[in-house]
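All protein chains of the complex are present and in place, except for one that has been dropped.
Chain naming follows the written order as A, B and C, and within any one chain the residues start at number 1.
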Amino acid sequence: MSPTTLLWPILFPAAVAVVLLLIPSRIRYAREILSVMSAGALLYLGFVLFARRNLSLVSDWLGPGINFDLRLYHFSAFILLALSGFLFLICLYSAVKMKNHPRAREYFGYVFLAAAFSNGAVLANNFVLLVFFWEALLITTYALVTLGLKPTSHRTAVKSLLIGGFCDFAMILGIGLLWASTGTLTMDKIQVEPHGLTLAAFVLMMIGAIGKAGAMPFHTWIPDAALDAPVSFMAFMPASFEKLLGIYLLARITLDFFELKVGSGLSILLMIIGAATIVFAVFMALIQKDFKKLLSFHAVSQVGYMVLGVGTAIPIGIAGGIFHMINHAMYKCGLFLSSGSVEHRTGTTELKKLGGLAREMPWTAAGFAVCALAISGVWPLNGFVSKEMVFHGALETGYPIFAIAAWVGAIFTFASFLKAGHSVFLGPRSTEVPKTRESEAPIVLPILILAALCITFGVYNKLPLQHFIQPILHGKAEAAEHLDFTSHALDLFNPVAGVSILCLIIALGIHFYGWNRSGKKAYLASEPIHNLPVLHKLYDLSEARFFDLYEQGVKFLQWLSRLLFRFIDRPVDYVYEKVVTAVGRTFTGLLQKAHNGQYANYLAWTVGGLVVVVWIILQLLK
Amino acid sequence: MKVETITLLTIFIPILGSLLVPLAGAISPRLRSAWSVLLGAITAVLSLTLIPRAMQGGEVIWSRSLALGLDFVLVIDPLSVFMAIVSSFIGFLIIVYSLGYIHHEDHQNEYYLMVVLFIGSMMGLVFSSNLVFMYLFWEIIAIACWRLIGFYRQKDYILKADKAFLVTFGGAVVMLLGFILIYGQTGTFNLVDMRGVAISGTAVLLILFGMFSKSATVPLHTWLPDAGVAPTTVTALLHAAVLVKIGVYAYARLFLYTFKIPPDWQQAIIILAVLSSLVAAGAATVENDLKRILAYSTVSQIGYIFLGLSVATPTAISGSLLFILMHGLAKAGLFLCAGIVIHATHKRDIREMGGLIKTMPITAISFLICAFSVIGLPPLGGFFSKLLVIMGTVQADQVWVAALALFTAVLTMFYLLRVFALVFLSEPKIPAPEKTPSMVGVVATLAVLSVLAGLLVSYPMKLVQMATTHISWWLR
Amino acid sequence: MVIQIILLCGLVIFSVLAILLKDLIKAALSLAVASLLLGIIFFRLAAPYAGVFEISVVAGLITVLFILTIALTKKGDEVTEARLVKLAFPVFLILFLVIDGLVMKSLLQKIPALPSGPETGTFGQVLWKQRTFDLVAQVGVILAGVLAVLALFRKKEEDRDE
Partner (left out) sequence: MVFSFIVMPLLVAAFLPLIGKFSKKLLPDVLTNAALAFLVFNSILLVKPVFNQGFIVQNLHWLGEKVNLQVALDAFNLFMLFTISLVSLCISLFSIDYLEHYGHKSTFYALFLVMIAGMNGLVLVPDLFSVYLFLEVAAVASYALVAFGLGYDELEASFKYLMLSVVASAFALLSITVIFGMTGSLNFQAVAQGLQDLEARLVLGVCVAFFIMGFGLKAALVPFHAWLPDAHPSAPAPISAMLSGLLIKVSGIYALFRIVYSVIGITPALSRLLMALGTISMVVAALLALGQKDIKRMLAYSSISQVGYIVLGLALGTPLGIAGALFHLFNHAVAKGLLFLNSGSIQHITGTRNLEELGGLGKMVPVTAGTNLVGALSIAGVPPLAGFWSKLIIIMALVQAREFGYALVAILASILTLWYYLLIQRQAFFGRVAEKWLQVREAPFWMSAANVVLALVCVLAGIFFTPIFKTWISPAAEALARGIQQVLMWGL
């Protein structure tokens, strides 16, 4: 297999994107067929490359140090495979869901472009190349969000772009620092210890990674996008692709480029970010009354587990984080797709209007149930495994507070999914939506596949852990003698798992308490927590976007702009427009007044001038 | 043809040809248009044919001795050829666009004369290697620019034209004083003979006046937004192709290629450049006039170019040179899109527009692509230039400066998308159709070029690399 | 020496009068007298031809010319002088006189003896043999004066006709 094969995962989807953008809308099914088939081909390519593992391609690009450098190895191959898998499912799903979308042509084009960029980002072995693909994703994200066609879609798209841009620019700065200190941009040659400038580089690059993954505080566009963007986009980007890329990079940062030490400041920083993301986002998720928005907050919350896991710097934690990444991509994708399926049939995702759909849409409900249980960490699904690994990792660092935060997250995750599932699929049949039936097969199929995968990865967790995760850590993370995580991962009977299970029970309790308190209306089950004295205030503030860093940032930008404009730009202009003219006028006026046309006056000057000249000459003569 | 013949033709065909424009106009307007386009095309093609020679490195190719050491010396090197290609090519596109934009206005003879003269003088500026001749072409450009800014002949427009002329002239004569100071030190105006000469801070300061006034850098920038009263083609010409690039080019030619400047001054320029960038971005966020926003955006981007050149690491220099190309394409695209919008709606306040993407999709998409390029998003060309500048800045240990520059990039993103949203999205207010094919065609070409410049960045990069090594060779 | 001083005083007085007098004709006449006195001073300083030309050219033609000018300048609307100037001028004058006095004092002391050169001789000789060129110039001045009179006395109606 020649190295140029590595160009295929990039060029092929890009070419498909161009073709898709050019196909006239009139030709029926061509677009859908082409996209599904290409995605299938890509998936096949992903398998081929995964089997091949090691390949690299280097050619000149932007001069010294900045080469067009692609490298395939176990980690990137794994991510590449995952990406193409999700792409295939999304295409399959979108083929029906987006068929009648007025700008479906663009949608498919952008999806494939995004796939091309993502593949490029994963394969890149040069930081500039990485940034190129990485940042290019912003444009596709932007474009895809605008396809929501809501009045606020563009606003949200800009928000995603600005936040993403901020994070990516931070990453660029970090890469610059890294380059300045190591002298190379080739990724597999860099391994430094974070201190001084490289410490700053670490933090900046970390911002880039977690920004893409959507951790706090760079997450705020995701809940907005849940309402404003097409739901398949949510499953595509925030739920799967961005998580994969973000955590991929975060893992590489902590494993490859920098040596993250257990208990070091950076590790704790990462864990704080992770823990905060878990807790705050889950509290927000809990009170949501919209299916998609609820899911979107979970998409944020779950990032916390991954960041926390990777941040522990302990092999089991890192492995857990990475495993959680792939697991999350599966079940969150499944969840979004099932919410899309509901929306597809009922036209709404508001919890209040839905209810009792399980009978009419059994497959969707089943898929949802599996995925929801997986995300809640119910044994023996995959979520349970990866979360357990993260808990173990967090406990091993010696800071149990992080584990506690993770557990708190677990409680409310389950509570909120109980609420969601209860209000959408169970309970009395809502009267606000007309009678309906199950969605078409291409919609249901991806959900079921994902649900099946959740089960597989949970029950046969040795398979992914040994084949995907272990090689990544091999020789990288600090000295766990054996990298066999499977031993205690599925062990249901240990104290850690006990606490986790206790959490689930508490969540069950909370849900039913709330359900009872709010007059048996499932969608109001979270109200008791919502109305807790202090929390209530905080919730209000956050509804008013007080905690939204973006809103505050935009305000700051506007304030700063006005400041610069009023106090630098305008005064400078004032100097040209007014001061110079005024000074000129004043002098001219004074001089003109002196020229009053009086002969005697003029003669006086002449004589005076003579006197002065004589005086000067006499002075000079002395 | 010999290289010197080509170079001389590149300079003098447009300059002398421009004088024939009124003559052609007297015969028929069609002939005039054809003649102008032809001149633009010849200039662009001729400068392209210089590439092979430029890739071999730089040298003096023609010199004519004149009185007082004011020799007319032409130099072909990667830097000059690169600048010539960028300016003449974008200039050519703008001439083509003008055919549609200006065809029902008065004073077209003067318009085409000045535009072609403008481009020709730019060629003269980049190829001449004598300070006085650089200044000479510099000022011819100022004259042309003044006439063009006042093209619509309204009273307050002419005030703005005068302001532009006075500020740039003022800066330029002060710069001339700096040149003469250097002459006093070295006894020659010929840049080739002065390589590696260390010059005093005073001379640097004086010369900076000229560069900053021409390239509209804070605090000598406010004429540029005001120059937005000109026809949009002209503003595009000023911003994208010729005018503001002059100061930048002069900086590269003088302070990198030729002279050594005191390190303190270099640091001062770095700070000034990044502040300029920030202030202008702030102003662009506050403004509501479409063309003023774009103008401030230019000021802001020019700050990056200066930044890259002033930190003077090879990466940053190549970034800056690449920036000239990328910004040229993208900003020309933005202005020409704005031209279509303004032409169609007769409005310039972005708050009064809206929803135009429905009636003019190509323009809207082109605008967005060019805007992304200016912001510096991949896969568009602007990404590479900005990235390299930032990287180079970091390499030069100017981390905070780089951070500020990146912050400015965020601001850029903010205001350009605001413009896009207000003009093209939201509720349609004035449903105006797209304009003539030549206009839309040029706009689309520029957008496509911005994309291609990003995807095929390695080709322009080769020339830029050559130029950079050529410059860096002389760096301390 | 006494005569010299008297003449110089006269020169100064008439020059001042020329400036201060309100009636412009009188002012002009005073200037003419001043010029005449200057001419005499030249004679006495052994510069005979300078004296001749001063008197003939300045006192003669020019006076004529500007009397005409003034005559044409509609009588009655003379320029009224500003008060400030009236005050300022004497101050300047006194200043000037003081400095002039100081200068002249040293000047008169330091002036060297006249060398006897080729430029002495009878007036006619000097004029014809040595200062021939001046004749051309004098012709020019007279011509200019005549032409000036012609030009300024031309009938006004003619302007309208042509």
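We adopt the following convention: contacts are C-beta pairs under 8 Å (C-beta built on N, C-alpha and C of every residue); 3 or more make two chains touch, one makes a residue touch a chain.
It should be emphasised that the depicted structure is a prediction, and the values quoted were computed from it without experimental measurement.
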Contacts of the unshown chain among the visible ones are A, B, C
Touch with the missing chain holds, among B:169, B:212 or B:384, for B:169
Contacting the left-out chain in the complete assembly, out of A:262, A:366, A:499 or A:614: A:614
Tell me, which residues in chain B touch the chain that this view leaves out? 66-68, 70, 106-107, 132, 135-136, 139-140, 142-143, 147, 150, 153-155, 158-159, 161-162, 165-166, 169-170, 173-174, 176-177, 180-181, 183-184
Logged for chain A, residues touching the omitted partner chain are 584-585, 587-589, 591-592, 595, 597, 599, 601-603, 605-606, 608-610, 613-614, 616-618, 620-621
May I ask you to list the residues on chain C that touch the chain which is not drawn? 24, 31, 35, 38, 42, 45-47, 49-50, 53-54, 57-58, 61-62, 65-66, 69-70, 72-74, 79, 103, 106-107, 110-112, 114-117, 119, 129-134, 136-141, 143-145, 147-148, 150-152, 154, 156, 158-159, 161-162
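Definition applied: only the chains that are shown with their structure count from here on.
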For the pair chain A and chain C, the C-alpha centroid-to-centroid distance in angstrom is 97
Averaging C-alpha coordinates per chain, one finds the centres of chain B and chain C separated by a number of Å equal to 65
Report the inter-chain centroid distance for chain A and chain B in whole angstrom, where each centroid is the mean of the CA atoms. 37
Going by the contact rule set out above, which residues of chain A touch chain B in the complex? 60-64, 68, 117, 128, 131-133, 135-136, 138-139, 154-155, 158, 161-162, 165-166, 169-170, 172-173, 175-177, 179-180, 197, 200, 554, 557-558, 560-565, 568-569, 572-573, 576-577
Complex interface listing, chain B residues touching chain A: 163, 167, 218-219, 221-223, 278-287, 314, 318, 372, 375, 377-379, 383-384, 387-388, 390-391, 393-395, 397, 399, 402-403, 406-407, 409-411, 413-415, 417-418, 421, 425-426, 457-458, 461, 465, 468
